[in-house]
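Only one protein chain is missing from this complex, and each of the others stays in its spot.
Right, chain A next:
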Amino acid sequence: MSTTTTTVTAVSPKLGSKKRLPPEVGILLVLFGISAFFEVLGWFLVDQSFLGNMARLQIIILQVSVIGIIAVGVTQVIITGGIDLSSGSVVAMSGMIAATFAQNSAWPKVIFPALTDLPFLVPLAVGLGVGALAGFINGWLITKTKIPPFIATLGMMVSARGIARWYTDGSPVSGFTESFAMLGNGLDRWMPVVIFLLVAAFFHVMMRYTRFGKFTYAIGANPQAARVSGINIETHLIKVYVIAGLLAGLAAMVAIARIKTAQAGMGLMYELDAIAAAVIGGVSLSGGRGRITGTVIGALILGVMLSGFTFLRVDAYYQDIIKGVIIVVAVVVDMHRQSKRSKKT
């Protein structure tokens, strides 16, 4: 049939062979730059090394871990073109509920006296379950009632916080079993970091190398196209929100096990830190673009900044002001980079 077919050549063959640098390289350089910045200022202002202090580095990465675990889930939600404002409150809710199953009998203020000294798997399962349920409700509301993710998760944010307070009338829960406390202090105190890195590695592979991950990107990039490609958008979105809720629950377990107490006010504004980590890490709020590795680096940048300003004895008020500026600058730089890229062709 085909004799002399005309061909469509708009892309030069060279373009195909040119390997692009992964987008994380830029963010990684920013991380190094900020660290170096604090190192140099440290010498001059407080006469100490910023990076040469192992204890400080451990605190940075421990602090980052809880937000990081949440951010891995939030990243997936944002890639679908959604948003999850509820993660901070879900941390409090699942933390409070799970904590009441993690108490030891020696503690004077046991909530359920019949349910003490349970194996750590019970509170862990309860915490993950509560988180997943919250995520399921988010996903169900978004897909079945078609309300925007912003509204659905805003509702969950307010209600989950309310449940966390109502559950014990506002009193904190402490006195955990040894085995449960290991979740936050085990492996020579590195347990939160280990959990964070395992979670990040698992979902990195999932996003990059499984159909599940490809569907997540496809839905964020063009829901209509995803639908005609045969993807069941509703089911998939619910799964993504369940993962986000589950990871918020896991973050709550790590957090309460580490500080050995749960209180209804915990996790305040964690959702915004998680979103900030994702956005600094190059995840596009319009969906379809972003990587778990970027989010991990984004979370580290936030942690280094927080620690760095404390190290330089900068007032906490300034820290927040600067943090806000950094988030906006990160997005501006990212948008600029993307528009430059599309103009090239």
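Following the convention adopted for this analysis, a contact is a pair of C-beta atoms (placed from the backbone, for glycine too) under 8 Å apart; a residue touches a chain by one contact, two chains touch by 3 or more; residues count from 1.
Everything that follows uses one rule, which is that contacts and distances are computed from a predicted model.
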Inset, instruction - If you had to name the missing chain as UniProt does, which of "Ribose/galactose/methyl galactoside import ATP-binding protein", "Biotin synthase auxiliary protein", "His-Xaa-Ser system radical SAM maturase HxsB" or "ABC-type quaternary amine transporter" would it be? - result: "Ribose/galactose/methyl galactoside import ATP-binding protein"
Legend entry - Chain not shown: contacting residue from A:Ala164, A:Ala226, A:Ile275 or A:Ile327: A:Ala226
Inset, instruction - Name, in rising order, the residues on chain A that touch the hidden chain in the full complex. - result: 1-2, 5-11, 13, 15-16, 205, 209-211, 214-215, 217-218, 220-222, 224-232, 284, 288-289, 341-342, 344-345
